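I'd like to ask some things about the structure below.
Removed from the display is one protein chain of the complex; every other protein chain stays in position.
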């Protein structure tokens, strides 16, 4: 079980800000594939991975990063602070 | 007749901050030569022109600038504002 | 070093009071970002990632302090609903000389723009729009 968080328009498309997900995926990309297969709203949110960023346990990572030992995954668009 | 002003260590060496000077000099350099010939304190102040700056009517100029029509000449070291 | 992530409004002048005092400080630089009212903007909503945001900012602030030998550094960033004219965030840097204070403040701004987990949504007459990240902001990181 892993905590998955969504921010900004990713959150709006999926309609949740946080959920617990049962996954066997080895990498972020694997988890994304599982989520996309669930429902169209996930498929829409993850349509273009180049428009998304991912953080594992609050550290920016890549989509091919391993999920081993990770408790919290967050998906969001490029940040616009400042 | 021209107003001549001195700032910072130029003022300290000459011992005046401002004086009226009678001059026929055509350029700043000519005026400097006249002043240096007056007394050792002027010669000391104008010893090294590369360490001095000059303003004519409150505009930075060069030592070969003409004095024609100028009312106020100021001599000072490089500025240290900010 | 002070880092704050908050919903409440802040005042740059009040925050600068006493900032950098006591150290061997010759230069203080501050930057304040303000909500612009262009294009009929009614309000801006800023979403953030609690926890990650504070940690990321503290890390940038620490890096700026070490790299430029700052005597002090301050970062405040707001989230929630803001109207035009309100301050969004500020950074302040205190150092011995001006070049370090300017560079460190620009470094912090460039990192906050593209690497601090905030997302801005603009709400205006035409509806709502998420602010898109700018290529130039991403490119700005290359100089550090």
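By letter and in written order, the chains are A, B and C; residue numbering begins at 1 in each of them.
The definition used in the following text is that a contact is a pair of C-beta atoms (placed from the backbone, for glycine too) under 8 Å apart; a residue touches a chain by one contact, two chains touch by 3 or more.
The structure presented is a predicted model; accordingly, all values stated were derived computationally and were not measured.
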* Displayed chains contacting the withheld chain -> B, C
* Contact with the hidden chain (one of C:31, C:49 or C:68) -> C:31
* To do: Sort through C:5, C:46, C:61 or C:105 and give me the one touching the missing partner chain.
  => C:105
* Asked: In the full complex, which residues of subunit C touch the absent chain?
  -> 11-17, 20-21, 24-38, 85, 96, 98, 101-102, 105-106, 109
* To do: Considering the whole complex rather than only what is displayed, give the residues of subunit B touching the chain that is not shown.
  => 5, 7-9, 11, 55, 58, 60, 74, 76-82
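Here is the rule we go by: only the chains that are shown with their structure count from here on.
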* State, to the nearest whole Å, the distance from the C-alpha centre of subunit A to the C-alpha centre of subunit B. => 73
* To do: Return the distance between the CA-based centres of subunit A and subunit C, expressed in whole Å.
  => 26
* Asked: Which residues does subunit C have that touch at least 2 chains other than itself?
  -> none
* Structure fact -> Note: subunit A residues in touch with at least two other chains are none
